[in-house]
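Just one protein chain is left out here, and the rest sit where they should.
Entry: subunit A
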Amino acid sequence: MAGALLLRVARALGTAWLIASALFLLSRSLPGAAPQLFTDERVGTFGQQAAAETDYQQRLGLQTPLFYFRLLPWRWHGTPNQYHRWLTQVSRGELGSSFRDGTAVTEHLRRALQLTLPLTGSALLLGAGLSLLLAQWAARRPRWYRRLVSAGYFLDSLPLFVVGMLLLLLLANPDFWPLFPAYGLPADFSVTGARPWQAAPYFVLPVTALTISSLPALFLPVAAALREQWQQPYVATARAKGASRQRTSWRHVLPNAAPVFFTRLADLVPGVVAGAVVIEVVFALPGMGRLLAEAAAARDVPVLVGGVLLIAAVRLLAWLLADFLNVLLDPRLL
């Protein structure tokens, strides 16, 4: 088993390197992908613009060749190239620095994760817990199951933006019920700082919106899997041997439906680090989603590549973890 897991870890690391390399090379070689000092809105001094752009590109290290070689026409550049420099940095645990402000990418990611992890992490935990409880409850009640599935599909069809705006207009609106703050965080908020719980009211609406939107993604497949298990002969046998409904549900049915739950959960885990750009925009929270969206718009490739690398690593880790848990539950899957 250890060998198989090691093999999967090695495969996952290889995949992460491939994804990051492809993103790095594509983001720097596609037309329009290079950052520009002057935009259509910001015009340079007459006769100076081209020189200023060249200086800017040179300062960012974009004047050196992109890769070890060029195919057409063939030319060997050797190690002084952008990809080699980036790969060397990554191997040392550095992801370079932002094109926009020169700050280390790791610092940008750390700052964004400080907000994103409590936000999306609590939403995922709430969503997972609620969906599991609801699925367990509904799987034994056919009428409620049908109603909840319909409700689940309805919620699933609602765009996250609509859910966020509805909550904002209902519970942060001076004309309706201004219970919660409309945006942002307290001025001195820090997860590791003093009294982080003071930020709790600021998290209620965004976490609720994210929980509502993630609920159907977990509830629908898990409830279906549990319902299917309830119709299996081993359930009748357990009940005939005197096991209570509760015991049958948690000790016999749930372990058999758990692989579905873990697999769906593994799909949602990368969202914890990727953030939720829509919710971060609606509630003015500077998390990972906004960081990556703004980096993409500004062609801040180091931040973008760093963020995607992190998300890819978490996704691969989540899959590995889900595989490991499923194997623990059912060794035949190995």
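Criterion: contacts are C-beta pairs under 8 Å (C-beta built on N, C-alpha and C of every residue); 3 or more make two chains touch, one makes a residue touch a chain; residues count from 1.
Methods note: contacts and distances are computed from a predicted model.
The complex appears with one chain absent; UniProt names that chain "ABC transporter substrate-binding protein" among the candidates "Cysteine desulfurase", "3-oxoacid CoA-transferase subunit B", "Cation acetate symporter" or "ABC transporter substrate-binding protein". Of A:82, A:97 or A:326, it is A:97 that touches the chain left out of the display. When the missing chain is restored to the complex, the residue among A:49, A:88, A:150 or A:237 that touches it is A:49.
Interface note: of A:109, A:148 or A:168, the residue touching the hidden chain in the full complex is A:168. Residues of subunit A in touch with the missing chain: 31-33, 36-53, 55-56, 59, 97, 100-104, 111, 165, 168-169, 172-175, 178-189, 198, 200-201, 204, 281-286, 290-291, 294, 297-299.
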